[in-house]
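One protein chain is absent from this view; the other protein chains keep their places.
Residue numbering begins at 1 within each chain, and the chains themselves are lettered A, B and C in the order written.
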Amino acid sequence: MSKLVLRRIDRNNEEMLVNFGPQHPSTHGVLNFLVETDGEVMRRAIPDIGYLHRSLEKIGEIVGYPGYMPYTDRIDYLAAMFANEGYAIAVEKLIKVEVPKRAQYLRAISCELNRIASHLVSIGTMATDIGAVTPLVYALREREAINDLIEALCGARLTYNYHRIGGVAFDMPEGWRDKVLHFLERFESLIQEWDRLITWNEIYLKRLGGVAVITREQAIDYGLVGPNLRGSGVDWDVRRDVPYGAYPDFKFDVPVGRGWAGTVGDAFDRYYVRVLEMAQSCRIARQALEKLPDGETMAKVPRRIKPEAGEVMSRVESARGELAYYVVSDGTERAYRVRARTGSFLAMGIIEDISSGLMIADLIALIASLDVVAPETDR
Amino acid sequence: MPTSPSEYVGNIRDTVKSFWHGMSITLSQVLRRPITVQYPDRTSVPVQDLLPARYRGFLEVDAAICTGCQACERACPISCIQILLEKDAANPKQRVVSQFDIDEAKCMFCGLCVEPCPTGAIQHTREFEATQRSIRNLVFRWADPLHPFPVYKVQKDAPYFPRAPLGSLVREILSRRSWDANGPAYLPPEPLKPPPPPAPKPAAAAKPPAPAGAKPAAAATPAPKPAAAAAPPSADKPADPPPSPGSGEPKP
Amino acid sequence: MTTNEIHERLRAQFGDAVGPLSEPKVDPFATVQAARIVEVCRWLKDTPGVEIDFCEDLTAVDWPKRNAIEIVYHLFSYKHRHGIVLKVEADRAKPVVPTLEGVWKAANWMEREVYDLFGVTFSGHPDLRRVMLPDDWVGHPLRKDYQEAGGFHGIPNLRENPLVELRRLDEVRLAEEAKRNPPPPPPAPAAPKAPAAAPPAASGGGAPPAPQNPPPAPKA
Partner (left out) sequence: MPSKFSFAFPRPNTRRILFFSSLAAVFVIPVALFGLLVVYLPFIQKDVFFTFVRETLHRDPDSWAGTQWLYGAALLVAGLLLFTFASVSGGIFSWYERRVAGRIQSRIGPNRVGAGGFFQWVADAVKLLFKEDLVPAEADSLLFRAAPYFVVAGMTLTLVALPFGQSVIVADLNVGIFYILAVTSLIVVGILLSGWSSNSKWALFGGMRSAAQVISYEVPSGLAIMTPVLMAGTLSMQGIIRAQGGWPWQWFISRNPAAFVAFFILFISQLAEANRTPFDLPEAESELVAGYMSEYSGFRFALYFLVEWANLWIISAIAVSLFLGGWQVPGLEDQDWAALRGAGSFPPVAWWFWQLLSVGVFAAKTMVLVTVVIWIRWTLPRIRVDQMMNLCWKYLVPAGFGAMLFTLLWQIAVSKARIVQDISGGVLFVLFVYAVFRFFVLTRKNISRVVGDRVDLTNW
């Protein structure tokens, strides 16, 4: 933490400065919070990020368009499929390529499976941060099933590199479709079990109800996106409101925070919106599998991609909110500027103003409910 | 805080009900089968066979059907493949590959090199067990500089390319090397030559404009491929090598 | 309400402070003078018909040829589902742009990131310090002319490239091999001996100009 920050904290009062992180069990990766506490109650938590900054935007300018695809996985390795899709859509807009229908459906299926896996990690770590270790193991056990499915599809468990500019790398292996349908059927019954185990647990409700409330205006003003935004009652989902890819063909509803545990926009709402979203993802994946059209999975794309000079912004509804890719091209084979605006980065911005008056245990609940992960924040 | 008695009793009832359900679920888990796969020794079949066919493990190059087209070298975003073609001393018509190295330590197993390969010589295998004490052992060398292999000529009507069974060559390389062998001793880094006279266009300009992962031109430049900083070899300005501080290279 | 209609209303309101809408090479944008950007944004946020309440993205692009750093604002409205892209040009040597932190709180952290990676100072920003890099970092990485420092506080982040080193070892072995049994006289002196075949064994360091690049001969 820098001297500039310390200057902002007046040292005469006898509050304790605690460094929460960067090696701390519940800061979801390498994040650091300088916390001013007076005993249990915090006056302020100043976030400090950058421990996992790999300058992926600079790499975008060095590596060619197709070569950057594996790097988009590294922006958020828990939900890598969305970053792939976002970048692919952006470059497809630049070179004006129409992706075949089958590839769009395969993208939707792989993304929804990845959303379930990412939400499982989020609600699992949330349960652990509140103290219950077993739900995390159940969540990771289900995520293991998804990892195996996606590994059969594209060969990797975390950094998929499955989408390509103009389509998808591989088609569905045979027998995969029934495996996914069986998994979806089993998973929907597991969500109910999960709810009975932890969601309606009285201690859980008391620990998350009315904690770290973010009002609707604050959420929009601070630019929160995804489940954090919907948890505060804003009914906005990029898949439905600014549709892309194959999503116009699917019917699904968007869960919005309704104050199940007291107030709208508290930590429980953001958590329960993710649980409901997993059920919707199952619906979408099932519809996509049933209506999967035939056809090839890759459009005609020149071997050396040289888009004409211009810029484009593509929006994708990632597991952690709206992931926006801003690509500027100057006619050469390498992008002139690649910018990925992620949900976690903005969610970090709100922590300092929301955290005054919280207790330490609630700061952990706040961080877990915002589902902030270090790679997405630092890029 | 609970003020009304009904809320007071309600809290107790909810607590008891939710604990009742929660405890019964955890007990029901005790009666189900744990999902642990007892790697490494108590699995029904070696773990490699449990993995799906498209698993992206170590790369394997079948020298018999490699046409030396360097498509994989160009496709790799972090340029961890290096191929060197030469004229065969015996008959100049035949080109030979004298160096085909893949730095598996830096490879991120993204699979971009497998796609453009015309004959499918380079493939991902399902091997993943290759821990080495020294990172220098993780460079797999598929061509012996002393006996470079001839380049494969693709017959027009070849129905398929005769390929060694997937994974066999990698397993053979791994078995040859014990895990704690120390790596090859590199030569000391070369003293920095003064930058070449600016007049003639340096050799870099003549090199094929490799679209992906342009290699640093000057030999002396310690190619900055820091796995840690993950910034791939920044395309040095062809004019002058970056002012690397001092030798900039840790002594081997 | 499409981007063009927003742009017309902007032009009507602020005259030439708002530049012409660029011809749509995929996404159109409008350039705004740096001085008036705060007014324009507040107007965009407060006018009933427009109500752009979500500052979707705030980033910068470095144009060394035009000696300018462009600050790009992607603005979007949840209510009306429309948005516009604004740009502000700032001089590359000393880029100073007024902050939008007052209009949208989301801009706070994004401006700090642009300050950190591009060096654009936002006047009026409450807490302008580097967000990602350590505070005593020199230089702004996302600028085009940024030179990698090769390490930080004396910790080098360079590692010798095993491929290059192994090749140099091969050449030494090839040289010894060549010395031990001289290669047969070439049958037809058609092609000049490939330089690699007889590397200058003497000067250990004198590696051929581009060892790890394919020698120019092969493509012949």
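By our rule, a residue touches a chain if its C-beta (ideal position, glycine included) is under 8 Å from a C-beta of that chain, and two chains touch if they have at least 3 such contacts.
Note that the coordinates shown come from a computational prediction; the quantities given were computed from them, not determined experimentally.
For the chain that is not shown, the touched chains among those present are A, B, taking the whole complex. Here one chain is not drawn; of A:83, A:108, A:150 or A:190, the residue touching it is A:190. Take subunit A: the residues that touch the chain left off the picture are 16, 18, 24-26, 39-40, 127-134, 137-138, 141, 182, 185-186, 189-190, 192-193, 196-198, 201, 203-204, 206-207, 359-362, 364.
Across the interface with the omitted chain, subunit B contributes residues 1-2, 12, 19-36, 38, 41, 180.
Operating definition for what follows: only the chains that are shown with their structure count from here on.
Averaging Cα coordinates per chain and for the whole protein, the chain whose average falls nearest the overall one is A. Two chain pairs, A-C and B-C, are compared here, and B-C has more C-beta pairs in contact (counted per touch definition above). Rounded to a whole number, the gap between the C-alpha centres of subunit B and subunit C is 26 angstrom. In subunit C, no residue reaches two or more other chains under the touch definition. Multi-chain contact residues of subunit A (touching two or more other chains): 55, 58. Taken together, the subunit A residues at the contact with subunit C in this complex read 2-5, 8, 49-50, 53, 55, 57-58, 61, 93-94, 218, 220-223, 234, 236, 241-242, 308-313, 322, 324, 326, 328, 336-337, 339, 341, 345-346, 348-350, 353, 378.
Across the complex, subunit A is touched by residues 25-27, 29, 53-57, 59, 61-62, 72, 74, 78, 81, 85, 104-106, 108-110, 113, 117, 127, 129-135, 141-142, 144, 146 of subunit C. The touching residues of subunit A, counted against subunit B in their complex, run 54-55, 58-59, 62-64, 66-71, 134, 138, 141, 144, 148, 151-156, 159, 161, 169-170, 173, 193, 196-198, 200-203, 205, 303-304, 333.
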